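So that we are looking at the same thing, I have put the structure below in structure tokens.
Here the complex is missing one protein chain, while the rest keep their positions.
Chain naming follows the written order as A, B, C, D and E, and within any one chain the residues start at number 1.
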Amino acid sequence: MSKLSHIDETGAAHMVDVGDKAATHRIAIAEAFVEMKPETLKLIQAGDLPKGDVLGAARLAGIMAAKKTSDLIPLCHPLPITSVKVEIAPASDTRLRIEAYVKVTGQTGVEMEALTAASVAALTIYDMAKAADKAMRIEGIRLLRKEGGKSGTYEAE
Amino acid sequence: MSKLSHIDETGAAHMVDVGDKAATHRIAIAEAFVEMKPETLKLIQAGDLPKGDVLGAARLAGIMAAKKTSDLIPLCHPLPITSVKVEIAPASDTRLRIEAYVKVTGQTGVEMEALTAASVAALTIYDMAKAADKAMRIEGIRLLRKEGGKSGTYEAE
Amino acid sequence: MSKLSHIDETGAAHMVDVGDKAATHRIAIAEAFVEMKPETLKLIQAGDLPKGDVLGAARLAGIMAAKKTSDLIPLCHPLPITSVKVEIAPASDTRLRIEAYVKVTGQTGVEMEALTAASVAALTIYDMAKAADKAMRIEGIRLLRKEGGKSGTYEAE
Amino acid sequence: MSKLSHIDETGAAHMVDVGDKAATHRIAIAEAFVEMKPETLKLIQAGDLPKGDVLGAARLAGIMAAKKTSDLIPLCHPLPITSVKVEIAPASDTRLRIEAYVKVTGQTGVEMEALTAASVAALTIYDMAKAADKAMRIEGIRLLRKEGGKSGTYEAE
Amino acid sequence: MSKLSHIDETGAAHMVDVGDKAATHRIAIAEAFVEMKPETLKLIQAGDLPKGDVLGAARLAGIMAAKKTSDLIPLCHPLPITSVKVEIAPASDTRLRIEAYVKVTGQTGVEMEALTAASVAALTIYDMAKAADKAMRIEGIRLLRKEGGKSGTYEAE
Partner (left out) sequence: MSKLSHIDETGAAHMVDVGDKAATHRIAIAEAFVEMKPETLKLIQAGDLPKGDVLGAARLAGIMAAKKTSDLIPLCHPLPITSVKVEIAPASDTRLRIEAYVKVTGQTGVEMEALTAASVAALTIYDMAKAADKAMRIEGIRLLRKEGGKSGTYEAE
């Protein structure tokens, strides 16, 4: 089993040295779910009809958050990401599913960027619908897939 | 049922006017869980012994994220928060529980600050342990309690 | 004629002391225009139909930029703004008009927040339509109205 | 006519994938004007004599804003810009002209960086002179020239 | 002797609760020195003559950094500072002295804002003169004075 790469031999946190890794094409895909009452989901979808603003705002917030990842997660490297997509669709009558896709040509992966995009999109949905439903929950934030880099492809079971 | 307060009558997103609300004491408490393999949790706890850096970094990242909430969530008001605490402890041999507490004297609540602190603390744990376990999941991000403001106290069931 | 308040007696820039001013209700309204080819405007409006994303993204970018004003404009005070609205509508078949409204209860005005919101909304429209029309221009960024504070109400002619 | 590249086939906003573009040398030059009363321009120029702070602050604010472009404009890629210059000079006795030049070796252009630098320099001039002249206007923000990338050189008419 | 207020009874870092403190007028003054070769100081002063840009840029960077203090220092509270001044003058033929003054009406002090402003002004001088003199040192960053709050006035010996 690998050790915790962010902790050095003295136990101190540091930003891992990726300077000698090759710059390769890398992608990461993450997902998250927002659970809510059926009425809340209907309201979001209806509110979404005229100008698309709830889901549109959540998508945009997720994209912008991907760009802030290294500012939020202490030991993340700043990366010149080349593509971000955030998709949001109902997964049942009580849950929205968010999928975030991030791409980079770089020396380290973009798992955290994809997970951050999905998380902030979910938080934005909570924010915009919380007047209607404070009991919403964000569930199942996980990495679905990563490609590229020395450790190769990872696919969630 | 209340309508979506961030959407105006034309369907456009806006930052709700809280200028006429009273500035009252408000608190919010949120929680999140990180699910992982038992070995991963042991590794974090062991890694945490000498310098406390995994959980220490996650706590700090959560506190700092609470201060960035209005920068991340598009329609959140900037708020002069007066206290943030983030606590992280094992909830079983496969999960860490994060609890974030935020306080403000202001014209609107700090639910989003507490939820953002808990989420970013969870993402930081994922980042610092992902070399050992990419299949970790963040689950159950929700508002536990809010006090203050016109809508009064909310307590999760 | 008043002197330049941001320049002290030695000519050096500083952030004006507003600590002894009363905290009053203040609003500011600014406008901006984006000039483009008629085809570009049609494309934006058509592109806006299914999900509302061009104008929706510009509105959201303007709102978020209002919150970053003190980070962008060197001598602006950080202010806990209580409301931001950004409206965008066609003013002719070759121009979009942006109106930004910002409100605060504070010791100094929000003119810069409203002007920044209008400017960044305009830049976002340029960004999202530039593949179709690089010759777009942003014109007529100005303060329309301010209320509150010692200098009272200002209304553009 | 090209379609709006930031909107995908479903109408949703996304950050365009530039991962397969070649990293080439790219420059962009943008301009903006600030219109004001002749007395205001004299005051700025006089205030500028001892320490150079009005125009110096505006130049610096423009340079710093170029670095924040991807944080302000939702769908802009983060870019490691290699040079920014902002020049400000009187264009008549009632207007200052701002020219911003930005350079990068990257997979996408720096038009938005140049336009953002020019816009924020203009807003900073407004901020620093608004005590003297609230009726100033920012006019004529446009792209003057871009070089590099697949679409080649663009020059404004 | 007081205990470390940022560490709770379990040893974990947290943002101290200042919610029950009175909002009072508070100021803080900090200083810093930049040591350099006499030729470097002459160059800065000469370079400063035409447009004032070295010291002007350092002053501005210090002012802007004061506004970012709570983003830099993990456990600092965000504060609506009402005034910042940064003064820079030669203290001998080999050193520049920086004095930063910050004011707020708030529930906690602005010592860190003043120290951060002085530090970042010093770093900016280093950056702008390092092509001429890499051996410059920043020395003597300290709090000179604070007023306001329960602990009253502090004056350095």
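Just so we're on the same page, a residue touches a chain if its C-beta (ideal position, glycine included) is under 8 Å from a C-beta of that chain, and two chains touch if they have at least 3 such contacts.
From a predicted model like this one, the values you see are computed outputs, not experimental measurements.
Visitor: Considering all chains of the complex, which shown ones does the missing chain contact?
Guide: Hidden chain contacts in the full assembly come out as A, B, D, E.
Visitor: Touching the hidden chain in the complete assembly: which of D:59, D:77 or D:137 does that?
Guide: Among D:59, D:77 or D:137, only D:59 touches the chain that is not shown.
Visitor: Given that one chain is not shown, which residue among D:54, D:84, D:98 or D:123 touches it?
Guide: Looking across D:54, D:84, D:98 or D:123, the contact with the absent chain belongs to D:84.
Visitor: Which chain B residues would touch the chain omitted from the figure, given the whole complex?
Guide: 50-53, 55-57, 60, 64
Visitor: On chain E, where is the contact patch with the chain that was removed from view?
Guide: 1-7, 10-13, 39, 43-44, 47, 49-51, 53-54, 56-57, 60-61, 64-65, 68, 71-76, 111-112, 115-116, 119-120, 122-124, 126-132, 134-143, 146, 154, 156-157
Visitor: Would you write out the residues of chain D that touch the absent chain, in ascending order?
Guide: 25, 52, 56, 59-60, 63-64, 66-68, 78-87, 103-105
FYI, only the chains that are shown with their structure count from here on.
Visitor: So which chains are sitting against chain A and chain D at once?
Guide: C
Visitor: Consider the two chain pairs C-E and A-C; indicate the one with the greater count of contacting C-beta pairs.
Guide: Here the pair linked by more C-beta pairs in contact is C-E.
Visitor: Once you find the CA centre of chain B and the CA centre of chain E, what distance in Å lies between them?
Guide: For chain B versus chain E, the centre distance works out to 31 Å.
Visitor: Check each residue of chain E and list the ones that touch at least two other chains.
Guide: 52, 56, 60, 64, 78-80
Visitor: Examine which chains touch each other and state the graph shape they make (line, ring, star, complete, other).
Guide: Contact map by chain: other.
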